[in-house]
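The other protein chains are all here in position, but one chain of the complex has been omitted.
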Amino acid sequence: MASASTTARNVDRILAARTKAKFGRSIIYAAVIAMAVFSIKTTIIDDTDWARLGSVANVLASAAEFLGVDWGLLPNLLEPAIETIMVATLGTLLGVVVCVPAIWFGALNITPFTPVTYPLARLMMTLSRSIHEIVWGLFFVAAVGLGALAGVLALAIRSVGFIAKMSAEAIEDLDPNPVEAIRAVGGSDFQVFIYAILPQVLPVIVGVVIFEWEINIRRSSILGLVGAGGLGLVFFRQLNTFNFPGVTTVILAILALILFGEIVSYYVRKAII
Amino acid sequence: MVSRTTAQARTEPKPAPREWRRFKFPESLYKWAGLMAALLFLSYSIVYLNIPLERFFNMFGRVGTLITDRYYPPEMEYVTEPDYLSSVFDTIQMAYLGALFGMAAAIPLGWFGSYNMTPSRRFVYPFARFVAMCTRAVHETIWAILFVTILGFGMMAGVLALTMFCIGFAGKLFAEEIEAIDMGPVEAIRSTGASELAVMVYGVFPQVRVAFTGIGIYTWDVAFRAATVVGFFGAGGMGWYLKRNVLQIETTRVSAILVSIILLVLVSEAVSAWARARVAKAK
Partner (left out) sequence: MSILSVRDLRVRYSASGPEILKGISFDVEADDFFAIIGPSGAGKSTLIRCINRLVEPISGKITLYGTDVLSLNSRKLRRLRRDIGMIFQEFNLVDRMSVMDNVLSGRLGYVSNFTALFRLFSKEDIGSALSVLDRVGLSDHVDKRADQLSGGQRQRVGIARALMQNPKLLLLDEPTSSLDPKISREVMALIIEIAAEYKVPILCNIHDVQLALEFCNKIIGLQDGVKMFDGPTSKMNSKKLDEIYAMEVL
């Protein structure tokens, strides 16, 4: 047993060490907060037109306009909702097709010519993920005109990055023994792919595609804002005619659609995997 | 198991006593039916959506001419002007604040929305899950439009829109992370008579701190991508410049802005990957 005085000294030492550790951490917190305060000043305090905004009551009043549901709008929502789902589905499927070369080139263990094809695939994936769907939508509306096709293309391109990245990683992680086995019976590269690689990664890819489909419903619900049809267009129209309960109705419809997507994907996932 | 859908009707061998067929009565039928239904849905969708397939197939040439004629070369001088650069800076700040506020709200949301730690499984848990789902399901551009309508143009609307988006995004990931913890220490801390908050601070938080930091950095990264476009609907930042030039058909400027967005996102992705790797290594 330590004597009382050593214990007391140890207590002081430990208390000092704990204070020091806390001090180090609080510097980080202080930096985070200082940056937040600075950002609040430039983005919120300086940039907001406080006079036009008016009092809190005014803001609450304009927010309250969104309360309520425009039931009359419901029948008009069915068709755009179906469109939204269809655009999301077609976009995802087309995305899967576009993905194939990206996956092939982007998995280090099967890419045909690493110094060229691998960076190319990585570039494809990054471009797809870094550009927002709104921008892709604008681009394709310019290319193929207004309508669902632009939306499908935008979603397809936007989906490539995530699906290809996850699938390529799955292929890189696969068990090499079956590949060797198929090679050993004299299989060609293509046969190796069909018999040894695909069976191993298919569950992962299917899971990723379903996940992406869910996200694409969310995305396709707003592509109407740039002219690609679906619920986004209705949303925009309600807003422009200042029918705020209608806006709420559209948002609720989008929520319902996404809930629907989540339920479907839950069951599909269970059935397939 | 591979689901193969190649034609089965090859030359049937003479019926042997021990027969093996790929076609097994009910399962294969379901598979075929499922495939047919999917194809039917696909073709019906194309008809329903009035998708002009010929436009799809000659699109590639047109996209090529579109890019070479109108979008190339990007007018890079435009994106180096101080006005634009300051909007880039604004965008970064908006993403920072949105991610910060969002995460501050997402931590309690993750706690309440994790099945193992929620204070009440019957009331608080479904409520927290519902909030997380709603904030995530509504697209960030819709949040931006709503806040612009209520608060007027400006970055405050953008910050709030990004906040809403980050609440759902980080809240769901936080909840999943808390659900994956080891419950042993939680039980131990609980058995000392600690309050639920103390159980969180001592039993849960040390276990998820690294993961939360990683999620936080990732949230910032995603928020930045979203921040580049919220301005499109009047919520401040670079998106506003994008919108103006799209409307004025200043195509070379649009392409310059797009190039700048891509570069910035690449940088933010690299920074976030580096920071996450460092956090994971430090543990």
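A and B are the chain letters, set down in written order, and residue numbers restart from 1 in every chain.
Everything that follows uses one rule, which is that a contact is a pair of C-beta atoms (placed from the backbone, for glycine too) under 8 Å apart; a residue touches a chain by one contact, two chains touch by 3 or more.
Here the structure is a predicted model, which is why all the values come from computation and not from measurement.
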* **Chain not shown: contacting residue from B:47, B:197 or B:247** => B:197
* Asked: For subunit B, which residues reach the chain that was dropped from this view?
  -> 184-185, 187-195, 197-199, 201-203, 206-207, 209-210, 283
* Please give every residue of subunit A in contact with the chain that is not shown. => 1-2, 7-8, 10-11, 14-15, 17-18, 22
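Definition applied: only the chains that are shown with their structure count from here on.
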* **Where subunit A and subunit B are represented by their mean Cα positions, the distance between them in whole Å** => 2
* Parts of subunit A lying in touch with subunit B, wherever the complex brings them together -> 32, 35-36, 38-40, 42-44, 47-49, 52-53, 59, 62-63, 66, 82-83, 86-87, 89-90, 93, 126-127, 129-132, 134-135, 138, 142-145, 147-149, 152-153, 195, 198-199, 202, 218-219, 221-222, 225, 229, 235, 239, 244, 247, 251, 254-255, 258-259, 262
* Asked: Can you name the residues of subunit B that touch subunit A in the complex?
  -> 1-2, 41-42, 45-46, 48-52, 55-56, 59, 62-63, 66, 90, 93-94, 96-97, 100, 133-134, 136-139, 141-142, 145-146, 149-156, 158-159, 225-226, 228-229, 232-233, 236, 242, 246, 258, 261-262, 265-266, 269
